[in-house]
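See structure below.
What follows is chain A.
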Amino acid sequence: MLKVVSGIFVGAVVAALLIYNLAAGIMFREVPSQFGMEETIARIQHNVLKAGNGWALSGLRNAAKPIEMSGGNVLPVMMIEACSTNYSAPILKDDSLRFLSNLMPCKISVYKKHDGKVYIGLMNAQLIGGLFGSKVGDIMSQVAADQAKFIQFDASQPAPAMIKNAPAASGGSGGAADGGC
Partner candidate 1 sequence: MLPNHPSEMLTTRFVLPMLAAIGLLAASNSFAANAKLETIISPAQAATADRPTIKSTADHSKFKLLDRDFKTGPEVTKACLTCHTEAAKQVQHTKHWTWESTDPKTGKVRGKKNIINNYCTSPVSNENDCMACHAGYGWKDEKFDFKAEQNVDCLICHDQTGTYRKLPGFAGHPVYKRVEFPHGSGKFVEAVDLKKVAQSIGMPTRSNCGSCHFFGAGGNGAKHGDLDSSLKHPGKYLDVHMDEKGLDFSCTTCHVTSHHEVSGSRYDAAAAVKGPAHIRGKKDETPASCQSCHSNKPHHEAMLNQHTEKLACQTCHIPEYARNQIGTESSWDWSLATTMGLDGKPMAYKDSAGRRSFDSKKGKWEWDSYVIPEYRWYNGYSDYKVIGDKIDPSQTVHINEVGGSANDPDSRIWPVKVHRGKQPYDKVNNYLTVQHTAGEDHTALWHNYDWQKAIAAGMKAAKLPYSGEFGFVDTAMTWPITHMVAPKHDAVDCAQCHSKNGRLQGIEGVYMPSRDSNRWIDMIGWTLVVLSLFGVLMHGALRLYSSKMKGQHK
Partner candidate 2 sequence: MSSVNRVYLYNRYERFWHWSQALLVISMLITGFEVHGSFTLFGFEQAVNLHTLSAWSLLTLWAFTIFWQFTTGEWKQYIPTLKKVDAMVRYYVFGIFNHAPNPFQKTAEKKHNPLQRLAYLALLSMISPIIWGSGLLYLFYSSWASLGLDSYLSLGVVAVIHTAGAFMMLAFFIAHVYLTTTGHTPTAHIKTMITGWEETD
């Protein structure tokens, strides 16, 4: 009996450790980009604008800038913020889900590593959404499907211009981006 109990206990511990170890890898994705920093960003931004489903750009953040301002160096890292009211509205209407606003807007980061290559970092929206019940799960799986489109590039198309100041979202300080949030 003791053996069974301790076996279950050990199994549970091992499983917990495994999950703990793998969770980070499952929750986030990293994809190498064939383009440079700006072109990767620009192509994602234009994919977001083309995606429909209410998607709009809500910002472009340079996370390396504050570090440079304080005198330090870090390889470029930019965060594209995108949002769709189609998906955000139902969540934000529900009092029990409003806390999920801290996952908004949807972020895609583009960064360079020391191998000189550019990478795209994404959150696994489907998996994370699934943790919060079927309503959020459904919404987030749609988000995940759209997200997959954001990083599909058509290399035969010329490089679009990077949108440096994404149109201010209607929920922010004015501006009338269609479908902004």
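Note that in this section contacts are C-beta pairs under 8 Å (C-beta built on N, C-alpha and C of every residue); 3 or more make two chains touch, one makes a residue touch a chain; residues count from 1.
Criterion applied: all candidates are chains of the complex that A comes from, given by their letters.
On a predicted model such as this, the values are computed, not experimentally measured, just so you know.
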Touching candidate for chain A, same complex, options 1 or 2: 1
Residues of chain A that touch candidate 1 when the two form their complex: 36-39, 41-43, 67-73, 75-76, 112, 114-116, 158-162
